[in-house]
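All protein chains but one are shown in place.
By letter and in written order, the chains are A, B and C; residue numbering begins at 1 in each of them.
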Amino acid sequence: MSASPLIQSVDWAAVAPPLIVAAAGLVVLVAELFLPEPRKPLLGWVSVGGLVLAGLSLIPLLDGDRTTFCLTAGGKDCSYVADHFTLAVQFLVIGGALLTALLSIHAVEEARMPAGEFWFLLLSSAAGAALLPASRDLATLVVALEVTSLPAFALVGLRRGDRLSSEAALKFFLSSVTATAVMLLGVSFVYAATGSLHLGAISRGLDHVDPRLVTLAHIGAVLTLVGFAFKLAAVPFHFWVPDTYVGAPLPVAAYLSVVGKAAGFSGLIVITVLGFGPYAHVWGATLAVLAALTMTAGNVAALRQRPANAHSAVRLLAWSSVGQAGYLLVPLAAAGYDDKPQEVIGATIAYALMYAAVNLGAFAVAALVGRAHPANRITDYRALFSERPLAALSLGFFLLCLAGLPPGVIGLFAKVAVFRTAVDAGLGWLAVVMAVNVVVALYYYLQWTALLFARREPVEAAGAAGAAGGSAAGGPVPAASADATGAVAALPVPIPLTAAIVTALGLGVVLSGAPELVLRFATGTLF
Amino acid sequence: MSLAAAASQGFLSPSGVEIAFVLVGIATLGAAVVSVTTKQLVHAALWLVVALGGLAVEYLLLTAEFIAWVQVLIYVGSVVVLLLFGLMLTKAPIGRSPDADSGNRWAALAVAVAAAATLVTVVIDAFRSTWLDLDGAVQGSAEVTGISLFRHWVLPFEALSVLLLAALVGAIVLSRINRGRER
Amino acid sequence: MHLVYPAVLAALLFCVGLYGVLARRNSILVLMSVELMLNAVNLNLVAFDVWLRDALHGGQALTLFTITIAAAEIGIGLSIVLLVFRNRGTADVDRLTDLVDSLAHGTDNASDDGRDTVRNADGKAAA
């Protein structure tokens, strides 16, 4: 023990992606002190630059596996591994944060959120999410998960004068903290049963657990999953999602729906596949049940959204993201039934990459419409095509991708890849549930898509239009909604927002043309 | 490891450390229960201090000195003070408040009892004959813990610094009264 | 010492905290209960660490991390509670139901309007 070096060696190139993101956050925080008020928008571009830089720092790592923060004694386990899985998720996280940043630049201005703090919190959360997939011990995983979540609580509550924003932040916070406590209890049990926090050692340890500790180890394994299932918004850990998304500033909701989920599923993958491999039968079945519950609950709740209710657009996206989380879980569940789980979970990565691009795109268009219609009802999207054809076409494309219909080919193929993992794993019932859910989800995605291209209601029928839009009691719609017709076209669109929509659209179209770009993750192992 | 030794140690012939641990444990648990049931909000915070202090004693009995001191410093010293501040700032009533518990009480009790039954059953089942040997080298002195922290747990430690900074910034930005930029 | 003692104590403390989280109305008391849950986990970790004689002291390291995380959470949690209190004059968790998507039409408009007025007031204050 004394012969080994005192300090772990560090491969700085390997840890560059999260490190650069965190460093950019610090730079922004310090820079804010010295920037005069009118120059504050620069901070956003500094953040974007930092994220681009972090993305570029992934390139030198492409050649293969790098490990760092390895144990200096007793075993070869490392705390940080930059393999292909890590890189794929880090790309997803950094890309997602980048699009969020583009979305946020004008939102920070208009909502008068404190700029320096906003960008710092966003970047530190992204740094945590980028660290998460690389972590290979439970302590780092827990800390990384908290680094992802804690700044997010503050981000959700950042619209400080807003009742909804603070309420959303408190709900998110309490749910998350409780889930963390449950997860830590599970971690402590796993630690007791295996004597280690390193995933490799846990995997070896679970193979020959003391028979008296087997039940404890099982419970520990399942409870550990809870914290990550919470981030992924798996039912029954999903309740915070609709409320938080609606209350949060829109870019933050977009961020949570993509990067938050990425943190959730990457943690689940790392823990289940690398750590709890010997207990595949336990978590496989657990995740299969969660997946079925999640997609069903998410989709049927989305189906029941009233288009004329306030915030129905964001709420629908929130429920749809719950439903999509169910699809993300399917390959994970299938991995529990497969001899080579490393090769199955690639479908989740592929699906997540598709989902990230199109979901952020959908949120970007929602942000665009939200500028003219603060209530962001789905009925506000009626006839968007005649006012902003590009935005309407983009949103239509994103929704079709989410639904898995052509021309959103990538959505279809990603769903097929996910579906196939379930079939191959012999999870026939899960495949059936998924197929039914895909059909159910068609309704609300298509409904919204069609609304984009519908004719505008005549102004004199505005009251009737509100009732027709799906109200239960036919209550009068505030006159503002009629007055605001056409207002979407009147407001100028900020360049960053356009850039975000165009980027997401470009990604979606490119992926639809060449789905193999992401679907290759669905074959072969990433670890 | 020390499982074999457990067989020789019956539950009916407790050692001194065990007696102390159980007594302090009962006090801790009692303080915790009072803390989550009392109708006087400020008392709840004070009972929490007792419970957390009791835990610090338990850490000492388990030879984890460093953790015990950290517990006293961070929890008793600052967290509870923060919580008390919070209670004051939100104008929590001093004295009994009849509505300290929400309507969710019975559901809460059901879930808590179910969880307790499960956890206790499992834990007893797992550890009923496991012996914890406290006589060897000290496990948790400041030196031992510090060395292991900096030798094996550098990465989470570094990440934690980001976390603390983010929490600090987040807390400041949220609790700052709206002023500054928009004025 | 029998490992059962700390383990059972931790389990019971965890459930006491859990009860508090679910039953308390004041959100600061909920925060306290969360602290109890986290402390129960810490006791577990320390006891297991000592029992395992872990050369890496993973349990104690994680305990330290958890304590730090808990402190950070309390900090940010309190500021969120204060924010809620400032916006609505109450810190009771069961009164925070503005975000619920009402099944009946009409009430959600009210909350929407409320939100808009808050925004407007905000804007006036800024002007």
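Note that in this section contacts are C-beta pairs under 8 Å (C-beta built on N, C-alpha and C of every residue); 3 or more make two chains touch, one makes a residue touch a chain.
Note that contacts and distances are computed from a predicted model.
Taken from the listed names "NADH dehydrogenase", "Chaperone TorD involved in molybdoenzyme TorA maturation", "Sarcosine oxidase subunit beta" or "Putative monovalent cation/H+ antiporter subunit C", the protein name that UniProt assigns to the chain not shown is "NADH dehydrogenase". Note that the absent chain touches A, B, C when the full complex is taken as a whole. From the options A:51, A:297 or A:375, the residue with contact to the chain not on display is A:297.
Only one residue from A:77, A:137 or A:243 touches the chain missing from this view: A:243.
Considering the whole complex, the residue from A:158, A:226 or A:504 that touches the absent chain is A:226. For the chain missing from the display, the contacting residue among A:124, A:140, A:324 or A:421 is A:421, taking the whole complex into account. Residue positions on chain B in contact with the hidden chain: 102, 104, 107-108, 111, 114-115, 118-119, 122, in rising order.
In the full complex, chain C makes contact with the omitted chain through residues 18, 21-23, 93-94, 96-101, 103. Seen from chain A, the chain kept out of the figure touches residues 170-171, 174-175, 178-179, 182, 214-215, 218-219, 221-223, 226, 230, 235-237, 239-240, 242-243, 282, 285-286, 296-297, 299-304, 306-307, 347, 350, 386, 389, 405-406, 409, 412-413, 416-417, 419-421, 423-424, 431-432, 435-436, 439-440, 442-444, 446-447, 449-451, 454, 457, 467-472, 474, 515-516, 519-520, 522-523.
In this section, only the chains that are shown with their structure count from here on.
Judged by the touch criterion defined above, the protein chains are all mutually in contact, each touching every other.
Chains B-C form the pair joined by the most contacting C-beta pairs.
If you average the CA atoms of chain B and of chain C, the two centres end up 14 Å from each other. If you average the CA atoms of chain A and of chain B, the two centres end up 32 Å from each other. Looking at chain C, one finds that residues 10, 14, 17, 21, 49, 51-52, 55-56, 58, 61, 65, 69, 72-73, 76, 79-81, 83, 86, 93, 122, 126 touch two or more other chains.
In chain B, 123, 126-128, 130, 152-153, 156, 160, 163, 166-167, 170-172, 174, 178, 182 are the positions where the chain touches two or more neighbouring chains simultaneously. Contact residues on chain B toward chain A in their complex (touch as defined above): 3, 118, 122-123, 125-130, 147, 150-156, 159-160, 162-163, 165-167, 169-174, 176, 178, 180-182. Residues 10, 14, 17, 21, 27, 30, 34, 37-38, 40-41, 44-45, 48-49, 51-52, 54-56, 58-59, 61-62, 65-66, 69, 72-73, 76-77, 79-81, 83-84, 86-88, 93, 96, 98-106, 108-109, 111-116, 118-119, 121-122, 126 of chain C touch chain A in their complex.
In the complex of the two chains, the chain C residues touching chain B come out as 1-26, 28-29, 31-33, 35-36, 39, 42-43, 46-47, 49-53, 55-58, 60-61, 63-65, 67-76, 78-83, 85-86, 91-94, 122, 125-126.
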